[in-house]
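Right after this comes subunit A.
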Amino acid sequence: MSLMKEFTKGFWELLPPFRLVLGLCPTLAVTTSAENGLGMGLATAFVLACSNMLISALRKIIPSKVRIAAFIVVVATFVVVVELTMQAYFYALYVKLGIFIPLIVVNCIPLGRAEAFASSNGVLASGADGLGIGLGFAISLFSLGTIREIFGAGTFWGVHVMWSGYEPMAFLLKAPGAFVCLGLMLAAINLISARQAKRKLEAARLAAAQA
Partner candidate 1 sequence: MSIATWFKGVRLPRGAAFGPPTPLPPPQRIYLPLRQHRGAVCQAKVEPGQQVGMGQVLGSSDEFDSAAVLSPVSGTVEAIRNCADPAGQPVPTIVIANDGQDIWASPEGEVRPPLSDPAEVAKARPTRLLRRIREAGLVRAASQGLPLHVDLSPPMAPRSYLFMTGIPVVRPTDTLVIRALDHDPPVCPNQAALAGLNLTELDLGVTALKRISGAARVILALPAGAVSGELTALARLREWEIRTQSQTHFPYCLDNLLVLGITGREVPTPYGEPRDVGVVVEPLVTALEVGRVLISAKPNLERVFAVAGDVAKPQAFVARLGTPIAEAIKAAGGAVGEAGKIIVGGPMMGFAHFDAQTPITKETEGVFVQAAEHVRRYDDHPCIHCGRCVACCPVNLVPAELSKLCEFQRFEEAAEADLFHCIECGVCAYVCPARRPMVHYFRHGKSEVLARRMEQ
Partner candidate 2 sequence: MGFGDYMLFIVGAVLVNNILLAQFLGNCPFLGVSKRMDTATGMSMAVVFVITLAGACTWLVQYYILIPFNIEYLQTIFFILVIASLVQLVEIIMQKTVPGLYRALGIYLPLITTNCAVLGVAIINIQKEFDFVQMLVFSFASAVGYGLALCLFAGIRERFALARIPKVFEGTALGLVTAGFMSLAFSGFAGLVGH
């Protein structure tokens, strides 16, 4: 049960990059299409889940003085594994994601989770946490990529989806569009959260009134 909870918290409560305002660079840079977004997200999720588990397994052995260095080595190892694997089997995607694959190392999410969660929790829980947050990240990137691709290129996963005369709003695919889109999406999420909070508050008030 609690494993499930560790897993699902990444999808809303701790949804990166919106809730944890971390990992913004890849979010902004690679989400020019749904495919890129998903690829980047999954790569990160893989690194996150693996490094979380390994770090959790090693947590008793690693002296706390060198733990950050050790974490970095572990994360970086998995990043290189992903780098090589993608190059071998997903070459086209690898080329598109470019420098942002190696940058997963400094993407604050894996290190942040290592420090905040894996270093003090069991292997399974850490795996669930890493996978959940990683998948949450992948979903976020996928959504952002979808929006930008549909309006900015008129396609989804490379397939035309807008009406025939539609001329895409290329602005969305460029750097300014990335920032603006992410900002608007964050605002939308804020709005939903505010509504949720309000509803919860009202429900509580109603319950109190009834009692």
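Basically, contacts are C-beta pairs under 8 Å (C-beta built on N, C-alpha and C of every residue); 3 or more make two chains touch, one makes a residue touch a chain; residues count from 1.
Inclusion criterion for the candidates: all candidates are chains of the complex that A comes from, given by their letters.
Given the structure is predicted, the values throughout are model-derived calculations rather than measurements.
Student: Have a look at 1 or 2 and point out the one touching subunit A within this complex.
Tutor: It is candidate 2 that touches subunit A.
Student: Going by the contact rule set out above, which residues of subunit A touch candidate 2 in the complex?
Tutor: 21-26, 28-29, 68-69, 72-73, 76-77, 79-80, 83-84, 99, 102-103, 105-108, 111, 174-184, 186-188, 190-191, 194
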